[in-house]
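One protein chain omitted, others in place.
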């Protein structure tokens, strides 16, 4: 005896790979299917539609298949409302809670589909009724585990949830068309940077915000001045980095060195290895970066331009930090919350030679945000791009030459 | 007109490279020297002695040279007491404070040399008199910047400080003789692992403590069971890791997967990608790892053995964590303090496929602690070994085969 | 005005991704299509069939699309015979010659489909009639450019050619089911090696031949003895390597070192850096490897076992060789021919820590040969697996631990 359930697929279901994934999932998981209706788009602009019956040996297996399918955008044709269960305690989710993907997601609540706000993967979905808040409509939004409060109505099981993986844009001619390119170290570097510059320009033209996630290698490799110009000229709206990035940026301002090396002359002034710790000490003495800018202790650089031009920055602490600076958020959960807020506001994210901070930001991004990832280590780029973003491009290159060429493209044309 | 100062070198000054460094530093920094006495060890057991006059154009330059020299173990022949200045405020050091190396260091105080306790690089040195504490002798010890309290007597300038970089052991025949080998990916793997096993055994025989610093790749690559055995059998005394390591270790126990993959069959059970988030949720529900072991929720693995055998562990949080688990220390400064305590107790440190945690532990180690560093990425190994440890070896290999072979060597002979 | 052509797709066209590729190609290349018949397999065992009209603006564009399509297995529904043009000169192909993929390919000749022999990418296809050779049937086979002879009948243009990309096996449960896994450094290492051992065993059981392609790192990392056992016991039927591999293997036999290091004790006997050049000199003196085995100069190792057990080996020269040994084929074209012959005989290929030789062998492999690729550098593994083999698996691990564990799996069970 088998159990079965009817599901539907809509859109460019062949072209986007959805149909193939669907068949693959069912067969991999030991189920079977019969196609009941298949209306194929006969031209490239037409959408397709398929209705099929998914069969499995028992209810458990069927549930697994259905669950997996709807993560790929295949939805039951007889939708029910999502199941809501109150959280038993703070930070404790109900058993079988629904853990999110990073794709646009909808929850069926009292017969209506509500879009889930602040999409982000590995979260719970909380539904809030109008009555609770006095608002005029129910809302659904993501919450990370540690933010769950006792009594939150949490979506559990697989029913009443619709996921829409973004389709990759067909037209490769537009400003963002190249951002489906995956990763390669054997691509034409200057041409790729020109395309990235163009995509940043388009994003700004659309009124979008650009978030730069930066590692200290950017400073050591001599790209500081050019990034500072991009901040000043408004091509970078927000900055996400660690304590070390800020320290080395400021060290360069105060002592002319980065990690103790003069980035112009390549000399190592003796004592240079102490400059970073002296830098931290100076900023602590002032009370923070903004105070040190105000007092004239810091006169140039990326952090200076952020302060001077009101570009918000998040400095997240880590266990390898010296200091840290007073601005650094040392608590990881608090830092994540600050990162999350920036990530949700960003329309385009530049991940510049930092794995740790890029992963942290990437964890908070919906799959619809544009991502550019630059690192000299191909493994880092691969890992960061591997998150199903619809528009993403990775570049294996030297951040110390990338930023100057990018700045030249954006500022001198 | 030139200024000059007399310095002395003692020990195996040629063999250890100290003489060469000394000449190099003086010439690189634009000074000159004349050798006034040079008593060379005429046999390999005899020490040498040199006294020389260092000359420079002005006092500043001389100061720089002298400072650099004594970081390499060259000391003024006319020592004065160290200069002590009270810290003006909490977390604020006096200008020109002495920032430590990771080598054994002595401070001259009231005519006597006191060894600095808890040596660690990039710290201030605080001297505490008997009067303050009621003890019977003055003490000198390191303090990180953020631990400085107003009024702490902090060593400043370069006078009255003696640094002793450890000599590399000459005898390459002993159990630790191979630990000067630098890094290479083209070394005989099994033979090297056999030597590492031997060094661990010797360290235990000497009554020493072994600290394992572990990344999640260890779990994904299937080495979990063998590391758990090493913990159980007492070859690992302490554990330092991140939230992810513990989550994946426990995920394997509860769901049989790591990052959603069955590490035995290599299957990806559908739903598997949710196991890590469910794991976190389960442990939060229990209140912590020890509680989950007690209640029988966790029945095997590395964390289980740590709890069951009273091996202390530190789980340090990071901004890329899911959850985190209740045991994870989310504040970076607090986590560093916990790491520091473990690091100072360790006689041998195994750094196993984690850059972040290894750097954090490495930052707290004196140059006399034995270090073994294993990673598949040669850049990681190079970076970690590059800290002037006297006995250190790096191995570019697969942690998933390294740990099993190491366990076989240690447990089955 | 547009031009059009009718094409057909048959088989598991959705499940295998063929349908999706087809739609993508047409749209990417600026064409359009209308689906004329679409008979979808309603169960997982049923094949599907689609017939569609491809439209383009002009004949050139149409040709491009049609050509691209049939590289992905989409064939015109009105096949004509292939176009044959005689080669104008030795090593000179006719303009517009058909350059092969590595997939099974058929040529339509006098109304019949003939399978092309010795499939290999980037070759010309030569058709030979019965009259030429006195045989009883026409043959089609690949020829590399430098083997073309004046008058060879070479397939040109895109008509009359059918390409069948292999479908990836659905059943992931068999001995080779895991060989679709791509590359990862975060996989359970021991379990993966166990699966590879099993696949080798199955290949041998089926009467297949295993070709090992080996780099010198295998010797340096101490895996020599275990590979020698695999050759002796018949798990490796053929060997492909470079001059350096053989030199270091024999150096280990004669002097106990590899690259001058004792692979057991890890000592560097002084003089050791000369052992490889002395080794070459000794083998030249003997006249070759087989002669040196016969005379007792070589008494153990991989090359010894190859000679002793009649396992054919190809040693291909390169510009970085010392010596070379008399057995090394120094001419690249001649060496490629020897490699090609081995590659065509192999049913399973183990690529063990060499990029150069693995690429050379990989160039000659049809997409139906099983491939296992092992290297510590993830970029190498990615590059080698990226050739559309139907059954391939890459493993980022240490060859020095991989081979011993593989040998243990194969020999001690």
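Letters A, B and C mark the chains as written, and numbering starts fresh at 1 in each.
Here is the rule we use: a residue touches a chain if its C-beta (ideal position, glycine included) is under 8 Å from a C-beta of that chain, and two chains touch if they have at least 3 such contacts.
Not measured: the values here are computed from a predicted model.
Student: Which chains here touch the chain that is missing from view?
Tutor: A, B, C
Student: Among A:376, A:390 or A:410, which one is in touch with the chain left out?
Tutor: With A:376, A:390 or A:410 as choices, the missing chain is touched by A:376.
Student: Consider the whole complex, including the chain that is not shown, and state which of C:122, C:206, C:233 or C:294 touches that chain.
Tutor: Missing-chain contact among the listed residues: C:122.
Student: Among C:175, C:284 or C:411, which residue is in touch with the absent chain?
Tutor: In the complete complex, the chain left out is touched by residue C:284.
Student: Out of C:75, C:221, C:377 or C:401, point to the residue that touches the absent chain in the complete complex.
Tutor: C:377
Student: Tell me, which residues in subunit C touch the chain that this view leaves out?
Tutor: Interface with the chain not displayed, on the subunit C side: 25, 28-29, 64-65, 67-68, 91-93, 97, 99, 122, 144-146, 270-271, 274, 277-278, 280-281, 284-285, 316-324, 330-336, 339, 356-357, 359-360, 363, 377, 379.
Student: For subunit A, enumerate the residues touching the unshown chain of the complex.
Tutor: Touching the missing chain: residues 172, 178, 181, 185-193, 195, 217, 220-223, 258-259, 261, 263-267, 376, 396-398, 400-402, 404-405.
Student: For review purposes, identify every residue of subunit B that touches the missing chain, sorted by number.
Tutor: 14-17, 19-20, 23-24, 26-28, 32-35, 38, 40, 42-44, 170, 172, 185, 378-379
By our rule, only the chains that are shown with their structure count from here on.
Student: Could you name all chains that are in contact with subunit A and with subunit C at the same time?
Tutor: Common neighbours, subunit A/subunit C: B.
Student: Under the over-half criterion for shared residue numbers, do copies subunit A and subunit B use the same patch or different patches to meet?
Tutor: same
Student: I'd like the angle of the rotation relating subunit B and subunit C after CA superposition, in degrees, nearest 5.
Tutor: Superposing the C-alpha atoms of subunit B on subunit C needs a rotation of 180 degrees.
Student: Give, as an integer number of Å, the spacing between the C-alpha centres of subunit C and subunit A.
Tutor: Averaging C-alpha atoms per chain gives centres 39 Å apart.
Student: Using mean CA coordinates as chain centres, what's the subunit B-subunit C distance in Å?
Tutor: 46
Student: Using mean CA coordinates as chain centres, what's the subunit A-subunit B distance in Å?
Tutor: So the centre of subunit A lies 34 Å away from the centre of subunit B.
Student: Would you give the residues of subunit C that are in contact with at least 2 other chains, written as numbers and ranges?
Tutor: 172, 185, in rising order.
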